[in-house]
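Below is one structure. I have some questions about it.
Only one protein chain is missing from this complex, and each of the others stays in its spot.
As written, the chain order gives the labels A, B and C, with residue 1 at the start of each chain.
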Amino acid sequence: MSNSLKPASGILFTAAFALLFSISVRAADDWYPSRYGADDTLGAINQLSPAKVVQAARLVKTGKTYRLGVETGPAAPAYPPRQYALTVLQPGDGTGAPMGSNRATGNDDLLQTWMGIGSQLDGLGHMGIDHRYYNGLHARDFVTAKGLTRLSTDKLPPIVTRGVLLDMAKHLGQPIVAQGTAFNRAEIEAAAKAQAVTLEAGDVVLFHTGWLNLAESDSARFMAGEPGLGLDGARYLAQLGVVAIGSDSWAVEVIPHEDPSQVFPVHPELLAKNGVYILENMDTRALAADGVYEFLFVLGQPRFVGAVQAVINPVAIH
Amino acid sequence: MSNSLKPASGILFTAAFALLFSISVRAADDWYPSRYGADDTLGAINQLSPAKVVQAARLVKTGKTYRLGVETGPAAPAYPPRQYALTVLQPGDGTGAPMGSNRATGNDDLLQTWMGIGSQLDGLGHMGIDHRYYNGLHARDFVTAKGLTRLSTDKLPPIVTRGVLLDMAKHLGQPIVAQGTAFNRAEIEAAAKAQAVTLEAGDVVLFHTGWLNLAESDSARFMAGEPGLGLDGARYLAQLGVVAIGSDSWAVEVIPHEDPSQVFPVHPELLAKNGVYILENMDTRALAADGVYEFLFVLGQPRFVGAVQAVINPVAIH
Amino acid sequence: MSNSLKPASGILFTAAFALLFSISVRAADDWYPSRYGADDTLGAINQLSPAKVVQAARLVKTGKTYRLGVETGPAAPAYPPRQYALTVLQPGDGTGAPMGSNRATGNDDLLQTWMGIGSQLDGLGHMGIDHRYYNGLHARDFVTAKGLTRLSTDKLPPIVTRGVLLDMAKHLGQPIVAQGTAFNRAEIEAAAKAQAVTLEAGDVVLFHTGWLNLAESDSARFMAGEPGLGLDGARYLAQLGVVAIGSDSWAVEVIPHEDPSQVFPVHPELLAKNGVYILENMDTRALAADGVYEFLFVLGQPRFVGAVQAVINPVAIH
Partner (left out) sequence: MSNSLKPASGILFTAAFALLFSISVRAADDWYPSRYGADDTLGAINQLSPAKVVQAARLVKTGKTYRLGVETGPAAPAYPPRQYALTVLQPGDGTGAPMGSNRATGNDDLLQTWMGIGSQLDGLGHMGIDHRYYNGLHARDFVTAKGLTRLSTDKLPPIVTRGVLLDMAKHLGQPIVAQGTAFNRAEIEAAAKAQAVTLEAGDVVLFHTGWLNLAESDSARFMAGEPGLGLDGARYLAQLGVVAIGSDSWAVEVIPHEDPSQVFPVHPELLAKNGVYILENMDTRALAADGVYEFLFVLGQPRFVGAVQAVINPVAIH
């Protein structure tokens, strides 16, 4: 590029940027402060209530429990460059000498893992728009290399409420729902109706798609796409006041995205704009096999200080 | 050493080893196979049952939930050399450029931690006697540097059952029970009786001692000792068939130990000999403050593959 | 902010940004392509030559060697949030059983460390200007979370050349030169003259300031500031064609900076604009004590693939 052309192109670029900038400024303020107040950091967790807990506990009938977490290990579904290494060791001098007159021996473990691996909770600091996160919080106000100072997953109370499984595989008659299949308001309402369940504020909604079966049999295909929530479906569920949305897939949202120019649009729609939590890689297979569509959902996430996400293993109790 | 001497010394060696071996075998075999069968790997989790879940769910009355996990971070109670480091980062080129037409941005996290830190579950592979662990499994049969091949905490089903809090601080009239105070059969029975609760098979028993208050105010004193379970108390509870025993202290067992020649004797007594799980650094303060002694206990541990222990956050629901 | 004000302020902001942008565009292109060609990735390492190696080898007279690396451990000087953890372990089953008829035993180690800790080499991908690094390379062209694809320190050839120590402590008559003391062209020329040494292309220049003594005695003061290279001095040395510049301080450059509005200005001046490497926390004490001002400098950095920096221990041989 010759020097004489630079000023001109600089001006053009500036004009274009100005346009972009004014658009984004205008678009930005629709979505904050949040409906839970300008200082809120919990989002849809505000929809939880003791009354809801009591109601949900009444769903326990058979006493059967379901662990929704998958094995989180070196072979777990992971979005690059996320990885996992666990080392079992016996801190000491390596001689294996038992301790004390009771001859105690032991093992310890050291974990090096990305949090966004296996079954995981996406906290409200995970994805945002233009560096603004839930409630309009800007990255500069809470993101540090040593941990989030707000919105970290260790700050969350337990999520105990009614869980609802929407068996999309059954509803669509596909053992594994095809990738790119979007779940929007129409599909969600139809599936709920077919199951005779009414979604309510404070619920945790889980989609069963069969997609998780691919994690073991064909992990490349598993990671290449997935059926899942569309933008309209996300808005619909958020509007209803659900606390968290999960799926038996790694991103919960439909891939390829509905609008190919967008990147993970459902994530910031739920997390940033609505304070709704995302539960990835939920193992819904046993629930679906048993036809259990309503249950007591209990999540006590490990409280790793400052964490953006959390490896979790929620329990469904029926 | 000349070759001619080898056979002889080899024989001597063998004889000596045989002698040693027969002694240790004799001492060892009292405690295995386990009462749950020679192939069992779950221990007292076998005491769980759907019926027990249904009963426990009926304890939910107020709908109030209690998170029992403490913050697990760089300042969490940790037995040396255990430590914790979490790093929040934004995988990419560092420019902070938003992604897609939706201008998505995000944060990720990388965790480097020992598992035996903060609120933690001790799996049955954590402590043993002379390298034998639960059900007599020898270390050589399941311990590898890349993870336990048996007895790892990721293999456990959820623990959903009745939780019972024994408020030893209240019972003994000490806001913080003195270190070295052993809870044995007599103390446990007395406390249960005072609370009008009967311990049963399948229960999770938690001791409230007030000791956790020191974790924040005086961590050196916190780590230097603690009130806790004595050997006789451990045997008593194991006999009853409890699934897990927790406390608001870092080791659950009394320190200094009752017999100063021993090292963490309650750990292998519970884990190896009885298959009873240990729950350390449980935050029982809110339960004690509310006088909630019976509740629905729900633990879905993160399923880190091969892990010896697990950082946990069980939920008590009342 | 009311909606009616937004468009106007948007325009003002845009105008200001346009101004900034056109300035930065104009300022940016002075400094690349580099003097070593538009495709060069090695920078001032191009000044090395076999002839220079042969000359430098002739400086070996007494046969005394000096290790310039400091201990890099948990207590090493580290810019936050950098930290270090090393774990010694014995991969296996923990029994300590010796291996084979030769009864071999062993130890291994697992290192978790930031590279920018202790004695370190700053590679050309470490600091840049507006996300442009050496030779105008933009971050998007070589920075990934799994490692740099260009400019990483593993790609560098050994640095073997003449090393020159400038003993600023002696020259200024201060055992520990005061923080904020800038070494610019005048100071560098005067110190070199006092030592009767002429700086040349291909040299590695090390400043001795005594500052490293504080790392052990008063690490807070050590990290709070330092004497060091000023911008003019950096340009002077770069102009001369030196390969790398080191110091017995953690940043090599003067802190507080000469212009308080700037942040580590000497780093991108050397790395990005001139391809000159930076050697931090060099232990120059023994060289200074012996009055050794010219020596054979040898650096073979550990070749960690994709690394931005490298923990190093160059050797000075006299």
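FYI, contacts are C-beta pairs under 8 Å (C-beta built on N, C-alpha and C of every residue); 3 or more make two chains touch, one makes a residue touch a chain.
Note that the coordinates shown come from a computational prediction; the quantities given were computed from them, not determined experimentally.
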Of C:L86, C:A186, C:A224 or C:A289, the one touching the omitted chain in the full complex: C:L86
Which residue of C:G118, C:G136, C:G210 or C:G275 touches the chain not shown here: C:G118
From C:L148, C:M223 or C:L270, residue that would touch the chain that is not displayed: C:L148
Absent-chain contact - pick from C:G43, C:P77, C:G128 or C:G210: C:G128
Positions on subunit B where the hidden chain makes contact: 1, 9, 12-13, 15-17, 19-20, 23, 26-27, 30, 80-81, 87-91, 94-97, 105-107, 110, 112, 144-146
Missing-chain contacts mapped onto subunit A: 81, 83, 85, 87, 89, 91-95, 97, 112, 131, 139-140, 143-145
Residue ranges of subunit C at the interface with the undisplayed chain: 24, 49-54, 57, 60-76, 81-82, 84, 86-89, 91, 96, 98-116, 118-119, 125-131, 139, 143-148, 154, 157-158, 160, 259, 261-265, 267-268, 296, 298-315, 317
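Assume only the chains that are shown with their structure count from here on.
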Fitted rotation between subunit B and its twin subunit C in degrees, CA, nearest 5: 180
Innermost chain, taking as reference the mean of every protein Cα atom displayed: A
Interface composition of copies subunit A and subunit C: same or different, split at half: same
Inter-chain centre distance, subunit A versus subunit B - centres from mean C-alpha coordinates, in Å: 28
Whole-Å gap between the CA centroids of subunit B and subunit C: 47
Centre-of-Cα separation between subunit C and subunit A, whole angstrom: 41
Set of subunit C residues in contact with two or more other chains: 81, 87, 89, 91, 94-95, 97, 112, 144-145
